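Missing here: one protein chain of the complex. Every other protein chain is in place.
Chain IDs A, B and C follow the sequence of writing; residue 1 opens each chain.
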């Protein structure tokens, strides 16, 4: 019942002409975080055949919200992205993320609303009980945006 | 006193493995819209020396919010991005955008909070009266997000 | 029987932390050039049902070669990419490109070897006579690389 740290490698090509990670590239980093969680089960426990996005399910990004509080520079090592589930709806999940600056205060805060889709019908489908139980392992309170 | 259409070329590389414009790439398209407005004066009237981001000013993206309502496919021609100023603060501006789907209903709705910075001090600076007058030419009511 | 100029918009996100168009982003610009030629018939004459990549054909990039002679900065307007067919093989075509610097000398020279594929079999297929005639309209001598 807690956020997890997902390590993501920033690339030099993510930097813009100011030498900071570009605002759009930041969403690509968060995409890699979601892949780690939903496809590869980071922080979850897939051994019981629960949550996982396979050929029968897909995810659709319905909404994103991101605050840029401080510039993120190029780090040599992968950066830890603090990641958790902040809401579970019938067919959707909110994922919250925080990337810290070097001084330990947040540089970026973000939220993605992910809708689970049935790939056959391409319609939203409900979360199963097994999925709720698995996502519960990385659930926590929603973050507070500064300017929402 | 109205929104403008800024034509932006989608690239094939913006598509993801589903054949849709990727969620992060969408923010790159909106970045090009802002460049057209702030740097090149699309919809503004720069002849009186008013608004414009030159060597003395820079813009910092403080926040973005984006809703993906329908997939955007690869179009041959540049797509019109409906763009307007939905709020002017002391040192910041909200830019709202809508990209329509082929059927004329919104496929994407977004908002960027842009903070004006003084490049010498790298601190926020107030909008001038000339800038407010210019941005007023492309001002309109804030859009309504579906899920905020 | 001559090269054509294909206008391509550089994006701010194509710049790297040095403020130059990134070396990999340059290949994305050339990809857009090929799409203009092969999919949309830039410089060709598609009215007789000749060359064109539709659902029955696809292109596979077999090889690329690119020389960076001068940095390419961010231009407001689309840049003309001089483009021509420098070789026609049985099932493949060489496309040559030059992007000029502001002083009119080449900043970038490149070549892509494109193989035509049959989408049903996903095997290379031979160029038709109609395609050879069409590509002949934008054919010219191969460029000379400085360091090959």
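As a working rule, a residue touches a chain if its C-beta (ideal position, glycine included) is under 8 Å from a C-beta of that chain, and two chains touch if they have at least 3 such contacts.
Remember, it's a predicted structure, so these values are computed and weren't measured experimentally.
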{"item": "Contact with the hidden chain (one of A:16, A:31, A:65 or A:96)", "value": "A:31"}
{"item": "Candidate in contact with the missing chain, chosen from C:67, C:100, C:118 or C:140", "value": "C:67"}
{"item": "Subunit B residues touching the omitted chain (full complex)", "value": "12-13, 15-19, 22, 24-25, 74"}
{"item": "Interface with the undisplayed chain - residues on subunit A", "value": "9, 11-13, 28, 31-32, 35, 39-40, 76"}
{"item": "Touch residues of subunit C, complete complex, unshown partner", "value": "23-28, 31, 58, 60-68, 113, 145, 147-148"}
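Throughout what follows, only the chains that are shown with their structure count from here on.
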{"item": "Central subunit by CA centre of mass proxy", "value": "B"}
{"item": "Subunit A and subunit C: spacing of chain centres that average the CA atoms, whole Å", "value": "37"}
{"item": "Mean-CA-position distance for subunit B and subunit A (Å)", "value": "25"}
{"item": "Whole-Å separation of chain centres (CA-atom averages), subunit B against subunit C", "value": "31"}
{"item": "Interface hub residues of subunit C, defined as touching at least two other chains", "value": "12-13"}
